[in-house]
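In this view, the complex is presented without one of its protein chains, the others remaining in place.
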Amino acid sequence: MDKRDPFRHNVLTSGHRACSGCGEAMAARMVTDLIGPDAIYVNATGCLQVFTTHNQQSAWQAPWIHSVFANAAAVASGVEAALRAKGKETPVVVQAGDGGTFDIGLQCLSGMIERGHDVLFVCYDNEAYMNTGVQRSSSTPHAVRTTTSPPGRLSQGKHHLKKDVISIIAAHHLPYAATATVAYFPDLKAKVEKAMTIKGPRFLHILSPCPLGWEHDSALSVTVSRLAVETGLFPLVELEHGELTGVMRLAAQRPVEEYLRPQGRFKHLFGSKEGAVELRHLQALADARIRRYGLLSADTEWDTESVAQVQRHGRGGYVSAPQEMDDER
Amino acid sequence: MKKLLEGSQAVAEAVRLCRPQVVAAYPITPQTHIIERLAQHVADGELAAEFINAESEFGAASIVLGAVAAGARAFTATASQGLLLMTEVLYNIAGMRLPVVMVCANRAVGAPINIFSDHQDSMALRDAGWIQIYVESNQEAADSLIQAYRIAEVCELPVMVCMDGFFLTHTFEPVDLPSQAMVDGYLPAFRFARTLDPTQPMTLGGGSEADNYQEFRVAQHHTMENAQTVIEAFDADFGEQFGRTYGGLVQDYRLAGADTVLLGLGSLMGAVRDVVDRLRDQGQAVGALRLRCFRPFPAQALIEQLRAAQRIIVLEKAFSAGAGGIVAIELRAALQQAGITTTVDSVIGGLGGRDLTPEVIEAIIRGAKPDEHEATCRFAPDHIAPDNINSGEASHG
Partner (left out) sequence: MSASAKLAVAPGSSTAYQSGDWRSEQPLYRDKWPPCSQTCPAAEDIQAWLALASDQQWQAAWRTLTERNPFPATMGRICYHPCESGCNRKHLDSAVNIHGMERYLGDLAIAEGWQHKLLTEISQSQRIAVVGAGPAGLSCAFQLARRGYPVTIFDAQSTPGGTLSSGIPDYRLPKSVLQGEIDAILALGVQLKLNTRIGIEISADSLREDFDAVFLAVGALQPRTYPDDGYGSHSVMSGVDFLRRINAGESLSLPKHVAVIGGGNTAIDAARCARRLGAEVTVVCPQDPHGSHHHQQGTEMPASLREVVEAETEGVNFRYRAGVRRLVRSGEHLSGIEVARVDQVHDRHGHFNPLLFEGTEELVPAGLAVFAIGQEADWYGLEDLSQAGEKSGVWIGGDAAGKPRLAASAVGSGYQAAMSIIATLKDESFVSDTHKKAQIIFKQMQLHYYPKQPRREGEINQQRLTGFDEVNKGLVDGDAEHEAGRCLSCGVCFECDNCWHFCPDAAVIKKESGYEIDYDYCKGCGICAQECPCGHIDMKPVAE
């Protein structure tokens, strides 16, 4: 076990094979250290599973199981049922990518929620099947280049829109569903901690930039995630039992182009008439989302400027790391 | 004490006696009565388990995978389409060496969709790494289920108990159910070395590459082979404690002096034994051998029982399209390996629930040996020659 950091468990620790600057590794580290090692983590196939458990090594310092791509929510349902039958209260957490949530995993997820299992399902959304080489998923936004939605003579990238999964999940009227992203750690922390106080099925959708697939500088993962929110393209919302109960107000609306330009997956939209149409479409989508959730007008405690502001000596972090560890292991 | 029980009910009672903590299933004919019974038991407080209505068989298999990995004994049942749908997970369970036990209510596989019994479903999973036991009667179904948990948990291999859809699941037979105390004496509480537990964290289901993957399969194969001993021993042990045994891997009938032996699986063996008796009365040296354990393939046990036969007929309810009868092909290989040159007459029948009556069985036994220029297998029985079922011809029906 790795105990280098006295302030953090590092449930997901070093030596994993994620690409340099991986937003999913960053997000998973935040979430799992907020929850701590006294939980059971069920992982779908995907980037997170592959890069953390490569060839007989493991970066996980908590009980962790991977089965197949589509069934993480069902496996977690079984784990949760077993714990319930045994009278144990260990939290159960699913981790899946957008593939394992929006597409191949949607059926099992819907069943898990419908049956009311006490499981937190976390989707790390990097907006494509990244692990297998950047193929599109239903989470891939409109007009994005992927290897299976390439721009070409007849195409401007992905034709369809990004599946509105938070609405689908919220339509199950589960106790808690929320979107978050890595740029706003205090907001993500508040949502994870809130979710952990609630019993029943809970869902977190965390936008996780991918320098490789989104084609941006590895140093810009947090910046890009911030711009996704500030443009209105990725609203930060909370829905409880199907009702909208919280949004992150935008201190100001940034034009989508500020978000698109640093990413090569949108490059084909700049410099052609057809591309310009798609740029306007993306702006219209952002405007529509802002209107729909009232992102500029909501009466909220935090906004995108105030939430991320730093403090001397930090804001406090994670589930406290143990002072003495069992060295017999 | 014997009661007249529907096969599904016998299974449900046996499951209850094994004290699973999680039951998960998705309904599919002809398994439904099993899970309905179990749901009622849970609702009435007679079975202290979580009963989970999965959203599909793929989900059901995944739920029991998770439950066992979290240290709970679990149960599921399915058939046909449902079994195929959970294929990915069944391989996963076996690869993780999780002691899951399930019942397959054997049913034909579509297309064309057909709800009646044959063995195509479980046979399609023969490579997945699951122990497969084919039962002949409702009594054996109940008893084998109890044995299955013990086998699974000792070997760390998943076990599939295969029982014929409708012929067993929906048929009433006298069944002697053991007491809870007897079952507790035979089957200890579930303990598993690789349980998901924060006090002993470990990673299950991680990646493997060319330098170590093969070793997983080698270990799996050896454990499967060695499981033959365990299966035999636990059946014998069951006999001592409960007074009933089933021959372990194979169950012979009137093989002494038999020059013709018919090998088969499942519920049809009752009818086969009637035919053997009739033919023996007519002076024919005929015997029967029931293949109980198909995986691991009990080559040694089969060879011992078939060594003396001059003619071996394999009658099976599944086949491999383009290759022939599955059990027949595996038996041929085993015989050849042992230097036995007796030919195997491969007969495939009873597909899609087609009845294998004693008359049909007798005709099969009497039937001519296969000619050299005939196919490697033959189908029985035939019906009226079908029309318009070849591809390329339009169907107006």
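Just so it is clear, A and B label the chains in written order, and each chain counts residues from 1 on its own.
What we mean here is this: a residue touches a chain if its C-beta (ideal position, glycine included) is under 8 Å from a C-beta of that chain, and two chains touch if they have at least 3 such contacts.
All values reported here derive from a predicted model rather than from experimental measurement.
J.: For the chain omitted from this view, which of the shown chains does it touch?
T.: Across all of the complex, the chain we cannot see touches A, B.
J.: Which residue, A:N55, A:T132 or A:T147, contacts the hidden chain when the whole complex is considered?
T.: Touches the omitted chain: A:N55.
J.: Thinking of the whole complex, not just what is shown, which of A:L109, A:V165, A:A180 or A:L220 touches the missing chain?
T.: Within the whole complex, the residue contacting the unshown chain is A:L220.
J.: Can you say which of A:H16, A:R84 or A:H205 touches the chain missing from this structure?
T.: Answering carefully, the residue with contact to the hidden chain is A:H16.
J.: State which residues belonging to chain A touch the missing partner chain.
T.: Contacting residues on chain A, toward the hidden partner: 1-2, 4-8, 10, 12-18, 20-23, 25-26, 29-30, 52-62, 182, 185, 211, 217-223, 305-306, 308-315, 317.
J.: At which residues does chain B meet the chain that is not included here?
T.: Chain B touches the chain not shown through residues 96-97, 193-194, 201-204, 206, 208-209, 211-213, 215-216, 219.
Criterion: only the chains that are shown with their structure count from here on.
J.: From the C-alpha centre of chain A to that of chain B, how far is it in Å?
T.: 43
J.: So in the complex, the part of chain A that touches chain B is made up of which residues?
T.: That would be residues 37-40, 42, 49-50, 53-58, 60-68, 70-71, 74-86, 90, 107-108, 110-111, 114-115, 329 of chain A.
J.: Quick one: which bits of chain B touch chain A in the complex? Just the residue numbers, please.
T.: Contact set of chain B toward chain A: 21-22, 24, 48-50, 52-56, 58-72, 74, 88-89, 92, 96, 196-198, 200-209, 211-212.
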